[in-house]
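Heads up, one of the protein chains got dropped from this complex, but the rest are sitting where they should.
Order as written gives the chain letters A, B and C; numbering starts at 1 within each chain.
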Amino acid sequence: MSMRKAENIDEVLLDLLCAKGQLVAESLRNSKISDVDINSKNKGPYTTETIKQVLQALSDEEFKNTEKMTKVYLHSRAFQEENSVIHVGNELIGKQQPQFIIGPCSVESHEQVYRVAEEMSKRGVSLLRGGAFKPRTSPYDFQGLGIEGLQILAEVARTYNMSVVTEIMSPESIAEAYDYVDVIQIGSRNMHNFDLLKTVGKLDKPVLLKRGLSATIHEFKMAAEYILNEGNKNVILCERGIRTYETATRNTFDISAIPILKQETHLPVFADISHAAGRKDILLPQAKAAFAAGADGIMAEVHPNPAVALSDAKQQMDLLEFAQFMDQLHHFLNRFFVSTSLK
Amino acid sequence: MSMRKAENIDEVLLDLLCAKGQLVAESLRNSKISDVDINSKNKGPYTTETIKQVLQALSDEEFKNTEKMTKVYLHSRAFQEENSVIHVGNELIGKQQPQFIIGPCSVESHEQVYRVAEEMSKRGVSLLRGGAFKPRTSPYDFQGLGIEGLQILAEVARTYNMSVVTEIMSPESIAEAYDYVDVIQIGSRNMHNFDLLKTVGKLDKPVLLKRGLSATIHEFKMAAEYILNEGNKNVILCERGIRTYETATRNTFDISAIPILKQETHLPVFADISHAAGRKDILLPQAKAAFAAGADGIMAEVHPNPAVALSDAKQQMDLLEFAQFMDQLHHFLNRFFVSTSLK
Amino acid sequence: MSMRKAENIDEVLLDLLCAKGQLVAESLRNSKISDVDINSKNKGPYTTETIKQVLQALSDEEFKNTEKMTKVYLHSRAFQEENSVIHVGNELIGKQQPQFIIGPCSVESHEQVYRVAEEMSKRGVSLLRGGAFKPRTSPYDFQGLGIEGLQILAEVARTYNMSVVTEIMSPESIAEAYDYVDVIQIGSRNMHNFDLLKTVGKLDKPVLLKRGLSATIHEFKMAAEYILNEGNKNVILCERGIRTYETATRNTFDISAIPILKQETHLPVFADISHAAGRKDILLPQAKAAFAAGADGIMAEVHPNPAVALSDAKQQMDLLEFAQFMDQLHHFLNRFFVSTSLK
Partner (left out) sequence: MSMRKAENIDEVLLDLLCAKGQLVAESLRNSKISDVDINSKNKGPYTTETIKQVLQALSDEEFKNTEKMTKVYLHSRAFQEENSVIHVGNELIGKQQPQFIIGPCSVESHEQVYRVAEEMSKRGVSLLRGGAFKPRTSPYDFQGLGIEGLQILAEVARTYNMSVVTEIMSPESIAEAYDYVDVIQIGSRNMHNFDLLKTVGKLDKPVLLKRGLSATIHEFKMAAEYILNEGNKNVILCERGIRTYETATRNTFDISAIPILKQETHLPVFADISHAAGRKDILLPQAKAAFAAGADGIMAEVHPNPAVALSDAKQQMDLLEFAQFMDQLHHFLNRFFVSTSLK
């Protein structure tokens, strides 16, 4: 190989990378170029480090190409262009109709859940949430009513023709909970509990996956991938705020995550505005913002008497606040949902 | 003083704190109760620590009451209930009409600013931003055109009957910049530059104050207080994202800050969506979310040819993208601004 | 009750809180003081809010006192003043002798573990770590050799008379892993996996509990409490860096957590310097700092050939680096461990 003119050498390189790309790739795959080789040959101006990086980048790229051909991420728009629509009872989640998951933080009594459901029912909300198994920082805090809580949820849901959304914290609880639950929630603290993700990935029920306390968007998508990869295609993503230094809110609601997740995945995206804020005085603007940013639905906590709630007393709306919240939100949503979609 | 029945002691305490509150307050102010006093008297069950805290709390509260009577924060709704409305050229900022501050990150040339302003003009946007003094991490990075940049901004603004919004980084620059600038921007890195805050507090031009990189909402409000306290009442707050671990966006756009600032202050609140995201593919949903959450306006970066921009190339819209952005945003805003306000 | 002089009223209050504390406490417990009561009586200057807070604070304090008497946290120095010492093989963890947990990030082959153990053995290090079940962000990344990996660890440990420290990710894996493992590691991503914590709390093997990615020190202690509360007293805490905005290191090593945990708990505290840094060029100063701050031991990753490691290539020392690291660290430790303790 001879290089007569400097002006041509970029063409040689270009030719190598373009026209002979396949040969370069095979050659790099089969050879072992050592530092010694490079050092002995290198006359500058590129550093040996740079040359190694270029060769490595080409080698990696070829590897990724191979990988990409066989393994596009299941959550990605590259894998599925159109939005996933998930059926829960009579609701279609992800089908450009704003959805609401409402209920108390913890199930405390039949009466408590009944009163919230009654109010939801009046407003056409049919996705009922409530915590029966509660992930609590302290082992001495109220841990939820367990299976009894699930029975209360199921009974109230049957009365009002609703669907039950509730958190399951371990693979072992799934068997006993299965019949009472319509959507299995994976909580923020369990987003990286890979065994649990794999277990719910084998079920035939939809999963609402919450973002981890300080998970990146990438990690969040990959947690969904664990579920999808086991066969369960019905995954709903739920942004719920991330942990930062700011103390005015319980978490920092990462509104940007909503459009990014909508762009990069085909999965429905919810926002849990109660946990994002940790205070109920800004729930309405947060809900509006979530829908304006492209969310498919929101999740919020309502309790007949928040002051005596066994958990999260400060962030739960009472029934009147909930009624006003829904009125004002519908007023907002009706304006721009008449003839157009959210996105 | 005798305590015959346990049932009555809460009334004695209540009586002390309520009916005799003024006496308690005076008494605490004049006395010095030492640990030794408490220890020697304390028969439980309250710890000496608790008792000290209660006495201290009452003492502090009384002090705060005194302070509150003379010094309510100037930024607070307690000081001024109605929204502050700030006049900039023909625009009224804070008067429930969505406002836009648009322009390139850095002023690079007359041609560059002229082309952006032309496009703004077509859409009725009259607040022109552009950086002449640039706060850059490295002293060797492009530091802005300085006074020449201001002259370009002012000239283009005159042509199109616009107002100039630009960052001033030091008290010294103000004199030379004064005549060219309509709104003085205090950048994120200078939110805690108290001398600069005091200096602009003495001017008769509006100030756009950006939230610090990792400032709490409380610190942000108090930075505004520094300006207001010097006499300048025309302060616009600007949320621009906070620094977190997330790398999908340049900063984490703290959408909750908008309703909190609107509730707690009477000042107009903007959102700088370009810096909050650091990527232009989610500007539209971010802008919608900002307005839905109650923002009075947004700030965004537009450049005729972002690829060659001297700073922030990735986050600036080109002219066509800007046109589409405004069309889609107006479509959204028109729906819910017809008969109602943002808030 | 009469209050003749303002100068005396603080003494009345003091007397109430000190000498009659028990009566106040009982009285508050039995009474229901409503807002109406306070409002009707309150003549200022304290706000009704303040008075309610004071009464509530006293009421809470009394409640806490009662609670404390029956339920002191098991991890606290209040529960156990002297340091817990945990026996693992021939090592005594927590007994003021610096300890080392060393090994590859992932178990890849018998040869790989064997070579690391050989080097450890020369330096008297007998706690062998290695990942057999790997928590990976992507389901397509190398997930560890599983039970085969545990068998390799156990076999090598037997050869060199070492103890095996390895991560277990789910209650189900424990049965099959039990015989191969001497210390069960709970990884950062599972610090809030409460079912797993409860399960290992019922075992008779020591548990090394890592701090969650962004767990507070309080949450970390309470996660340990979940284990202790089930009966397993052998818990080792392990600081491993927290997630922040800083990118120069993989995590931000929270050195302050070490003295705080040593003060507030009786449990041994380790520092995983490899995960804290994510880069091997600062392992030595980090190790020195950890011991200087009071750590009972450190954890670090060593691999015979880090460049080809299946995980965490950048942060693992090779055998020569490990040898130098130990030499320099011993040189440091010998100086101040001769006649005094770490703390």
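Quick note on the criterion: contacts are C-beta pairs under 8 Å (C-beta built on N, C-alpha and C of every residue); 3 or more make two chains touch, one makes a residue touch a chain.
Here the structure is a predicted model, which is why all the values come from computation and not from measurement.
Across the entire complex, contacts from the unshown chain go to A, B, C.
Contact with the undisplayed chain is limited, among C:74, C:224, C:237 or C:255, to C:255.
The chain not shown here is touched by just one of C:86, C:267, C:290 or C:317, and that residue is C:290.
From the options B:147, B:222 or B:319, the residue with contact to the chain not on display is B:222.
Among A:54, A:78 or A:308, the one in contact with the hidden chain is A:54. What subunit A contributes to its contact with the hidden chain is residues 1, 3, 6-10, 12-28, 30-31, 33, 37-38, 41-47, 50-51, 53-55, 57-58, 61-62, 65, 214, 243-245.
As for the chain not pictured, it touches subunit C at residues 214, 216-218, 242, 244-249, 252-260, 262-263, 276-277, 281-282, 284-286, 288-294, 331-332, 335-336, 340, 343.
On the side of subunit B, touch with the chain left out of the figure occurs at residues 71, 135-140, 169-173, 189-190, 192-196, 212-214, 218-219, 222, 225-226, 229, 243.
In this text, only the chains that are shown with their structure count from here on.
No other two chains have as many C-beta pairs in contact as B-C. Centroid distances built from C-alpha atoms place C farthest away from subunit B.
Residues touching across the subunit A and subunit B pair largely coincide in numbering: over half of the numbers involved belong to both copies. Subunit B and subunit C, compared by their mean Cα positions, are separated by 39 Å. Taking each chain's centre as the mean of its C-alpha atoms, subunit A lies 29 Å from subunit C.
Inter-chain centre distance (subunit A to subunit B, centres taken as mean C-alpha positions): 30 Å. Within subunit C, residues 214, 243 each touch two or more of the remaining chains.
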